[in-house]
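Here's a structure for you.
One chain of protein is taken out of this complex; the other chains stay put.
A, B and C label the chains in the order they appear, each numbered from 1.
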Amino acid sequence: MHRFDDPKYRFDFSLIEKMSDTCSNWGKWGPDDEFGTLNYVGPEQRKHAATLVKKGKAMSVGLNFDDQGPQRGLFGGRWNPIHTMLATGTDAVQGKQKVPGKKYANQYADDAVSMPLQCGTQWDALGHVFNRGKMWNGYDATLVGSRGAEKNSIDKMKDKMFGRGILLDIARWAGVESLEDGTAIDSEDLDACAKAQGVEIRQGDFVLYRTGHMERCLKNKEWGGYAGGNAPGVSFHTCKWMHEKKIAAICADTWGCEVIPNETDDVFQPWHWIVIPQIGITMGEIFYMKDLADDCVEDKVYEFLFCAPPLPISRGVGSPINPMAVK
Amino acid sequence: MHRFDDPKYRFDFSLIEKMSDTCSNWGKWGPDDEFGTLNYVGPEQRKHAATLVKKGKAMSVGLNFDDQGPQRGLFGGRWNPIHTMLATGTDAVQGKQKVPGKKYANQYADDAVSMPLQCGTQWDALGHVFNRGKMWNGYDATLVGSRGAEKNSIDKMKDKMFGRGILLDIARWAGVESLEDGTAIDSEDLDACAKAQGVEIRQGDFVLYRTGHMERCLKNKEWGGYAGGNAPGVSFHTCKWMHEKKIAAICADTWGCEVIPNETDDVFQPWHWIVIPQIGITMGEIFYMKDLADDCVEDKVYEFLFCAPPLPISRGVGSPINPMAVK
Amino acid sequence: MHRFDDPKYRFDFSLIEKMSDTCSNWGKWGPDDEFGTLNYVGPEQRKHAATLVKKGKAMSVGLNFDDQGPQRGLFGGRWNPIHTMLATGTDAVQGKQKVPGKKYANQYADDAVSMPLQCGTQWDALGHVFNRGKMWNGYDATLVGSRGAEKNSIDKMKDKMFGRGILLDIARWAGVESLEDGTAIDSEDLDACAKAQGVEIRQGDFVLYRTGHMERCLKNKEWGGYAGGNAPGVSFHTCKWMHEKKIAAICADTWGCEVIPNETDDVFQPWHWIVIPQIGITMGEIFYMKDLADDCVEDKVYEFLFCAPPLPISRGVGSPINPMAVK
Partner (left out) sequence: MHRFDDPKYRFDFSLIEKMSDTCSNWGKWGPDDEFGTLNYVGPEQRKHAATLVKKGKAMSVGLNFDDQGPQRGLFGGRWNPIHTMLATGTDAVQGKQKVPGKKYANQYADDAVSMPLQCGTQWDALGHVFNRGKMWNGYDATLVGSRGAEKNSIDKMKDKMFGRGILLDIARWAGVESLEDGTAIDSEDLDACAKAQGVEIRQGDFVLYRTGHMERCLKNKEWGGYAGGNAPGVSFHTCKWMHEKKIAAICADTWGCEVIPNETDDVFQPWHWIVIPQIGITMGEIFYMKDLADDCVEDKVYEFLFCAPPLPISRGVGSPINPMAVK
């Protein structure tokens, strides 16, 4: 691990350009592909995932969706979920829910939500981030207009989010409650943590790593800059690792997976530029990992069946999710 | 099966009162329970569910969420999902996404949704329906006010929706593409269909039954009264079956599971009055079952791992979902 | 008046190009202007408008905003207003609105709305329509991105919508309840109607014209294609009239002011291309004119004080309004 501002790791835009080539999977699964590295998950991976259910324990790896969420308007105008009731029990008991032609009024409650698709625990679709005008597999960024994404939308993944999950508990491995903001995790750290935990990273894995950032905020009852501000996270230089490991997806307990401040002054979130549009990895963010991590440290098993179906919002570039880990 | 207006099956409010007692599970899992029949799913059921993954095939049982959904304003003011873009690729390529202090503009897309929680494929929470002022486990209906459900909300189920699923393909068993609106399915039909399919209904099962209603609408490219109007579905008299089978959840490819018009003039959706508040069954609606049904008829296997995590919307009385069946 | 398909009036894109030049007011009020023809309304016009209040009668010229509005998804994904309650009297009477530290609970209701800014009675801002990549006064269309309009937004007009209004009751003048869809109103008709009504059109006027289209829909209790489909309205060839009369704004009881189908096959709503971006006229649509028209026919006075303040939504390209006519 290193600090984001360690000169040894600083870089400029030319490295982004270079890594865009080095780590590109464009065309690997044909010119029409919209799945990216989810192609690494096949029947064998799914069958194997099911064998990981050994004690029959299911855990949610998602944060509740409500007005206590992390959004503070720091980035792009995202807001916390707005939950409104369309019908209530208080109405019901006062006979307000009459049904024409029926003798007795019904009694029910109904509700609605308005939320950014990336405001809480979520998948980023492959159409969420572009690199110099292009998105995953070389599709033009302009295919994502005001009516949504014509390519690489989240609904394409509707039956893909099922496989082997592994947890890399970086914070615990590093011996801290949570990594400090600005701490960059290296590829070596990911490998060493996996080794220490006795878990192997395999093709098609859904890799979750824990920095402790969310738990720090929850403990302090203050999100602060969690959504869009400084954070611990993976170094830009892990791009190659992400590419070579042939993982299906990468997920973190932070807002944006990668370290902030970034290791470059040239762009914001440089790792995103490579991982999503070039490698084609679906990214999971704002995962709540405490329960899962506590369970893993207890039974020493860091692999599990992972199932996190996105809402198939047509043309969407993200989706709120409630990921499940089952052991 | 019978027509909703078959005099032999007509009933009045007194039967609702009687069944409310006969089929009540209130207190069965203690006075504080908010899980209802999801209590029937334990470690054994989850471990068994995992063994059903035999060929490694994952299927979504959910409809896409978009403005082509079934809502037509027939009931309670529900609308189809409204998907709006907060940032676009067309903006990105024109350099509109500058980040203060960075040399190059970022390029990304972002989006939001506004939707009733019950507008598409969904879970009804136990706080969704009341029976004479009470909801599941005897909680007062007034606990569901304009700020949401203080009890029996959907977020309580966040790690519960994983287990053995079975499909009862009633339409195919009956030899039709889809059951006609107003056709009521009897308990005997459910049993006979299961037997014909060679699948046993067990405690803790997530039971999906298919009427063909949704596929009829999709084929005709016209939802018509799908959301709130007439439909095929289970008879009110199946309440007892639902209770005795100790199933975890019941799901259909219709808007409201039960037959409409109803078999009584006294209330709308009488089966709801018993199944949700008295038995404590979580109900799944508007499931898209074509792919799953096609697969089942092909491999003759009607059981599968079922995973359908709700969005844990705090105090919500429902949740949009993307249910997965894995075989 | 003529039919939209009368060969005598058909035209192609070259006329749009020509009229864009002929009718341009770009630069007329300086390179930084964002008011367009609202510049024609000054202190004299406002003082004169006030003198038109003679009998002290105020009338709304707006339609209610609710789920019974005209939107049917025909154009651009607009929906009818969604009104949701955040707090209710039914909650209140059950003591749900406790305030920390206070002995008695408060009792109140609160609500919210989600609506397209152009879904009902509305102003189009000058940033609403572009002509070959440019908007009013030559500003680039790309100044209107996903974060709204950097130029020509509706909030700029916040103190401008007050002046002399006149009604041209074209339908009544033509002796019909409502003009048929596809009927194009000519400049000569506007002049003749004004003359017949004894009202002079002056610089800085807010000109309202009535086709009877909305009233036809309300009478038939069926909006049909009102929002986006066929309609009566002004001919493309009135552009010159709009320009020369130096009016402040033009308003109609239809969805889009101009005749649909259009008199050209080359573009949709060609009149919009000229009137908004080139002349700089703010356009009012979906006005409810029955009460005003009934009053005018009764007292034979077709001029009035007109006040229709937009909601100053920052960077908005339209605004719902409740226009008032006071006589």
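Quick note on the criterion: a contact is a pair of C-beta atoms (placed from the backbone, for glycine too) under 8 Å apart; a residue touches a chain by one contact, two chains touch by 3 or more.
Note that the coordinates shown come from a computational prediction; the quantities given were computed from them, not determined experimentally.
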item: Candidate in contact with the missing chain, chosen from B:86, B:193 or B:267; value: B:86
item: Listed residues C:7, C:30, C:101 or C:175, member touching the removed chain; value: C:101
item: Selected from B:46, B:78 or B:96 as touching the chain missing from the view; value: B:96
item: From C:70, C:145, C:182 or C:232, residue that would touch the chain that is not displayed; value: C:145
item: Contact with the hidden chain (one of A:86, A:154 or A:185); value: A:86
item: Option touching the unshown chain, where B:59, B:112, B:184 or B:199 are the choices; value: B:112
item: Contact set of chain A toward the excluded chain (per top definition); value: 67, 73, 77, 79, 82, 85-88, 90-91, 94, 96, 114, 142, 145-147
item: On chain B, residues whose C-beta touches the chain left out of the figure; value: 77, 84-86, 88, 90-91, 93-94, 96, 112, 114, 146-147
item: For chain C, the residues touching the chain missing from this view; value: 13, 42-47, 49-60, 62-66, 68, 76-78, 81, 83, 85-90, 92-93, 99, 101-104, 106-118, 127-133, 135, 140-149, 155, 158-162, 265-269, 272, 305, 307-318, 320-324, 326
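In the analysis below, only the chains that are shown with their structure count from here on.
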item: Cα superposition angle of chain B on its copy chain C, in degrees to the nearest 5; value: 180
item: Inter-chain centre distance, chain B versus chain C - centres from mean C-alpha coordinates, in Å; value: 44
item: Centre-of-Cα separation between chain B and chain A, whole angstrom; value: 26
item: Numbers and ranges of chain A residues touching at least 2 other chains; value: 77, 85-86, 88, 90, 93, 112, 114, 146-147
